[in-house]
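A protein chain is absent from this complex, but the other protein chains hold their places.
On to subunit A.
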Amino acid sequence: MLSQHLVILPLLIPMVTALLQLLPWGENPQRYRRALGMLSCTVLIVCATFLLTESASTPLVYALGSWQAPYGIVLVADGLSSLMVLLTAVLAFPVLWFACYGEDNLGSHFQALFQFQLLGIIGAFLTGDLFNLFVFFEVLLISSYALLMHGGGKLKLRATLHYVLLNLTGSAVFLISLGVLYGITGTLNMADLAIKIAALEGDNASIARAGGLLLLIVFALKAALLPLYFWLPQAYAMTTGTVAALFAIMTKVGIYAIIRVFTLLFGDDAGAAALLGYDWLWWLGLGTLAIGAIGVLGSRDLRLVISYLVVISVGTMLTVFSMNSERSISAVMYYMLHSTLITAALFLLVDVIAKQRGKTASRIIKGRRMAQHAALGIMFFIAAIAIIGMPPFSGFIGKLLILEAARTGAQVALLWPLVLGSTFLVMVALSRAGSRMFWHTFDGKPGDVTHPQSQLIPIGMLLAAIVGITVFADVINQFVERIAYDAMHPAAYIEAVLGGPHAK
């Protein structure tokens, strides 16, 4: 009974939790809301783990209201979706734990918004319908608008205004592209679209290509690809540490959407629309990588440095994805796990550092010693090594897989120098930041702000997860290789959704 509805559980859990959290809970509502939130995140991890093991061999399809695809709306959990859901759950748990030490009191209904945000993200991963993807994008965006403003302040206002206006325009473009694809194919189910698009010829194929490129623009805006990344550094740097850490998964939603749609709908077998936009992704990805590296070096604030690290990781992943091989997609998937967790850990860590330094906050200048100097220093050191991509942590393995994925001469000639060069610049920037903040401190007594030990545990957990994906790199790699195989051979996905073999 339960396993039959396993696919929809990761959506129901955060939704029900958020609704419960909105109830008036007596005198000390925050206590109940926190307990509910933590419970929800724990159950979510368990649920996502089950989903991952269940969907490992064949995709699970859940027809909402038993309306069969392509007429009804379906949720589909294949390896790729389930892995992303698990990643979201694993990220949400420590971030929410960290937020429960007072940060959720800065504005009203942080807890409920957090759960709605999870609902939107997980929904975007699980849906098998393009219009539903739009709806879940909106759910995710509406909560993210409110979360970005969490805590208030003038600096946040402007960054949020940019974010909101850009994304509203993005939503309009998304609807136009959906209209174009529906007008040509008469369906919005992704598996059905894959078959219909592959069969298009002539003018109709050109229109479908136009619709596909519009979709690419929308996803690139979410993922923060080169001409559309300008909102990201400001928004992530201005908001609170918890929200920024949760948003570590937001750009990955865009990347997931690109991987899903552009392998399934516009992959190798898509007839006249095959390999649509891959060349754009290659060049823009390389550009994003370069811009991100320059941004990292030029930032005078550690939060901005980390925001630009997000931009670099987006550029890296999309460039590698555009090489369109099983090897490259599996490298992207491994790197995605690594970069989401480590970015979140760094955002939380910088939040702690900024609070303990007092006036100088996260600016990279000489400041007071921090009260928990040694503990924070060690954690920053580990996190920095991991994100730079030096051995022994997962960043090294991730970059190794990425470099290995480049096969032809032209790919190697462009990708290797940019990836290695950006790695070098990140190393320079982070060692500069670390030495200024931890070694060149003023003499005299350290700052008096301390964080409870238990608030540092979530950061430790995220770092432990990094160590985990390093130690189990082989197992994870085998799993993502299977995901990559499925992505490159979408016949199994289409068959699972529509039932019966379909010629493609």
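Definition applied: contacts are C-beta pairs under 8 Å (C-beta built on N, C-alpha and C of every residue); 3 or more make two chains touch, one makes a residue touch a chain; residues count from 1.
Rule of thumb we're sticking to: contacts and distances are computed from a predicted model.
Name of the non-displayed chain as stated in its UniProt record, restricted to "Daunorubicin/doxorubicin resistance ATP-binding protein DrrA", "Glutamyl-tRNA(Gln) amidotransferase subunit A", "Na+/H+ antiporter subunit C" or "Cytochrome c oxidase subunit 1": "Na+/H+ antiporter subunit C".
Only one of the listed residues, A:102, A:183 or A:392, touches the absent chain: A:183.
Across A:16, A:161, A:213 or A:290, the residue that sits in touch with the chain not pictured is A:161.
Set against the missing chain, the residues A:32, A:50 or A:131 yield one that touches it, A:131. Within the whole complex, the absent chain has one touching residue among A:5, A:31 or A:300, and that is A:300.
Residues of subunit A that touch the chain left out of view are 131, 135, 138, 142, 145, 154-155, 157-158, 160-162, 164-165, 168-169, 171-172, 175-176, 178-180, 182-183, 186, 188, 233-234, 237, 299-301, 303-304, 363.
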